[in-house]
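Below is one structure, written out as structure tokens; the observations come after it.
All protein chains but one are shown in place.
Up next, subunit A:
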Amino acid sequence: QQAYGCDKRPVVRADPAEARPLTSNPLHAIEDIVTLIQDETDGVPIRTVKSFMTKIPSVVTGTDIVQWLMKNLSIDDPAEAMHVGSLIAAQGYFFPISDHVLSLKDDGTFYRFQAPYFWPSNRWEPENTDYAIYLCKRTMQNKTRLELADYEAENLARLQRAFARKWEFIYMQAEAQVKIDRKKDKTERKILDSQERAFWDVHRPVPGCVNTTEMDIRKCRRMKNPHRVKKSVYGLAEEATQSQSPVHTPLQLCRKGTKEDVKKEILFLNTQLDRHCMKMSKVSESLISYTEQYMDYDPFVTGQEPPNPWTSDDPSLWDLETSKEPGLQRVKKWGFSLEEALKDSAGQELFLKFLESEFSSENLRFWLAVQGLKRMPQQEVAQRAQDIWAEFLAEGAPSSINLDSHSYERTNQNLKDPGRYSYEDAQDHIYKLMKSDSYARFLRSNVYQDLLRKKVNGKSLASKRLTGLMQSS
């Protein structure tokens, strides 16, 4: 059923049976990767490294991660792998053990994986009280590796001022946490400390780093934790008020169908079944031929003359296009379709001139009038619709157009309650007429062919002059 581009391969899922629907966890694609990368057989080599009198538990090098990503996500360029890896790190799924900045380097830097407890999908929104407790307890631990960074020290100072009255409470909580931590095994502590620090690096990032917890407000409402119940990292009782998100409408999942909705759907499906569709082969050919026809005009594909203003810093191309003197390329485009000719004001002018010579300009003028009608302010619509009738369709109208009786009748009916779409049938009929009849003759006409010839000659003359200049110099 699905169409696939050449590059598509199904994403490797850790456990297909447990594939969760995207809307419940938009991070599932990342988490599948993070789970697989830690797999004992198929993942990266996570090990304990012995280093100068100490052991570094549960780490892997940046290079290993980059290599794994390249292999498992089919990435050719290590720079791309580093970019994806850095983003996964920035989201909080793994981290460098010796740096607050969450990014991936393709070298021997050591990284550790984050505990699922701290994963972003748990919708953490830690309060400043928690952060204060964390920074506070850090100052209680007499280890150089746990010293506060400058920005952390600044944050702590700010929090002390903000929570001046609560500080005794916070201090007590910090002490309690230190006590709990001390009871843990030394190796376990190293790992947990680093994971905790990485958690805060995500939620209170280094100044200048992207805060990946920032959310698109449009998506906020449907997240797992819609009422934004803020749970404490350190098990504090919930704070008094739940803050309201600015868009505080009640949780809206996808509206499940009522009977009316399903009935409408059935009607719609039946209409679709009656629709006559084109085969993929035909549709593909059509898309290809359209694109190929316009590729010469596509500045991203074909160099333009004068050159692209953005690269050359020269706006001549734009000056040329606004001038009433269209270049060869523009004139050629009018031959692609009636639509192209009418889109361009110069093309429209020439076509009108041609029609006047054939005494059938009222068709185009009618078409243009109806286009104008649709663009008017609502207030003026009814009057304009009447004016158009008088000019083009009424008995003895000065610019009488030829409509088939069916369209004429329908339009007459529509005019009883004139609106901007009163002339749709008529306009459609006239457009088809112009397209199949006048337009074809226009392209063969002297007025168009002469112009084309003039442009072609003008172009080759210009290039002759250029070469002439070059030769003489």
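One rule holds in what follows: a contact is a pair of C-beta atoms (placed from the backbone, for glycine too) under 8 Å apart; a residue touches a chain by one contact, two chains touch by 3 or more; residues count from 1.
The rule is short, and it goes like this: contacts and distances are computed from a predicted model.
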| item | value |
| --- | --- |
| Chain not present in the shown complex, as UniProt names it (candidates "G protein subunit beta 5", "V-type proton ATPase subunit a", "Small ribosomal subunit protein mS29" or "Nuclear cap-binding protein subunit 1") | "G protein subunit beta 5" |
| Selected residue (touches chain absent from view) among A:Pro45, A:Pro116, A:Gly235 or A:Pro315 | A:Pro315 |
| Which of A:Thr41, A:Thr54 or A:Gln272 contacts the chain that the document leaves out | A:Gln272 |
| Given A:Arg158, A:Lys343 or A:His406, the one touching the chain that is not displayed | A:Lys343 |
| Chain not shown: contacting residue from A:Leu287, A:Ala394 or A:Val447 | A:Leu287 |
| Those residues of subunit A which, in the complete complex, touch the missing chain | 1-9, 11-12, 22-23, 26, 29-30, 33, 69, 72-75, 80-81, 83-84, 87, 210, 214, 217-219, 222, 246-247, 249, 252-259, 261-263, 265-266, 268-270, 272-273, 275, 277-288, 290-295, 297-301, 304, 308-311, 315, 317-318, 321, 339, 342-343, 371, 374-379, 421, 424, 427-428, 431 |
